[in-house]
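Every protein chain of the complex appears in place save one, which is left out.
Let's look at subunit A:
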Amino acid sequence: MALSEAARLRAEVGRQEQELRVLRERLARVEAEESGPGLEAELPPLPARAALSAAEIARYSRQLVLPQLGVRGQLRLASCSVLVVGCGGLGCPLAQYLAAAGVGRLGLLDHDVVETSNLQRQVLHDEAAWGTPKAFSAAAAVRRLNSAVQCVPYPAALGPATALQLVRQYDVVADCSDNVPTRYLVSDACVLAGKPLVSASALRLEGQLVVYNHNGGPCYRCLFPTPPPPETVTNCADGGVLGVVPGILGCLQALEVLKIAAGIGSCFSQCMLVFDALEGQFRNIKLRPKKRDCAVCGDHPTITALQDYEAFCGSSATDNCRTLSLLPSDDRISVEEYKKLLNEQAPHVLIDVRPQVEVEICCLAHALHVPLSKLEEKNEECLETLGKIICEGKQRANGTAAFPVYVICKLGNDSQKAVQILQALSVKEFGSLVVKDIRGGLMAWATKIDPTFPQY
């Protein structure tokens, strides 16, 4: 009985999965049709509104009775358009609250598709949206919430060729992006188009918010004339982020957009809000005024058209993971080659150089764990353990010429740094070694060798 029930359910799951596949394909086609006008197309202006309908009064009654907003503010919201750059951890709650409050038009821009690791913080996307462009997924969720809001999805990356034309069509811009080149691009476009920019960012357990180019205040370049060195920039994939932190920042961002759209004005022009979730602390920082010598918003601007921002920042706007190439190819092996060595039971030592917190997520059982930070500081205890293990390995290998040591990390960047450190140490500390790193790290192991190995 139990078996036949299981078989019946399995068949049913298979049938429904097939049905889902068909539906997803149909959805993709419909979405492509609905995909809106493209980045270059001209949108018709939103009409100015003279009165609210009875339905609108019922819907927005709780905010209409606020004297700071009132009917006048609500009418302004209804004729206001907001461009949301990035439909991720900040853009989702932002778009949700703007739609709920009755903003007239929302442009939703994102070049990415929904992935499993997004769902922890990007709350407009759900499990069924896996693989769908985020711009469509966000637009669909916003339409479900408030069908009166015009949603314009842009499933594309913002670049210097199209940004200015796009920004000109909106009243307020919200920067919810996740990289440095896009932040400079959006800010310059807002200065050139004369639009207020509500900008927020979040990482780990901290967030920051500033309103730029508003009420005579500074722009992003006034504050940061020079981009940070690329190696100092951390993204959410590497640094981690607790979902509610961009959630809080996205909500604050929505608040400032609503205040600007309703004509109340923002208090974060020339002011930065810094949020520390661990300390439960909000800090308001008084910023410098608009700089007279700013390259884009100053008295004698040198930037009068959008530039190549990826070159300016030395980093990519669409590829979140930097791949370093520090070692010659002879000093690196592939996961396939390493698998072969394992199968042959070739004597070696494998060192996993990830931080402890990542080793606790998943690891290869036979790897010796020595975090890169300990190698960088030449931690004596760690080097001693490492020396002992290498020595034992050598004895087991009956003193073959140069003993092989392989280094692995998550993606194959830190492992190269560790190889360089170990190569500099090896002769003095450990005798003759051949130290190589494993290209692509454990994530390559998971995709190419062991599909059951967790990916994070």
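Here, contacts are C-beta pairs under 8 Å (C-beta built on N, C-alpha and C of every residue); 3 or more make two chains touch, one makes a residue touch a chain; residues count from 1.
Simple rule for what comes next: contacts and distances are computed from a predicted model.
One chain of the assembly is not displayed; among "Anaphase-promoting complex subunit 11", "Ubiquitin-related modifier 1", "Geranylgeranyl transferase type-2 subunit beta" or "Guanine-N(7)--methyltransferase subunit TRM82", its UniProt protein name is "Ubiquitin-related modifier 1".
Of the options A:43, A:156, A:233 or A:251, the residue whose C-beta touches the omitted chain is A:233. The missing chain, though absent from the display, is touched by one residue of A:137, A:179 or A:266; that residue is A:179. When the omitted chain is restored, the residue from A:25, A:336 or A:377 that touches it is A:377. Although one chain is not shown, part of subunit A still touches it, namely residues 86, 88-91, 175-180, 183, 200-204, 206-208, 223-229, 231-236, 239, 241, 246, 272, 274, 276, 279, 283-288, 376-377.
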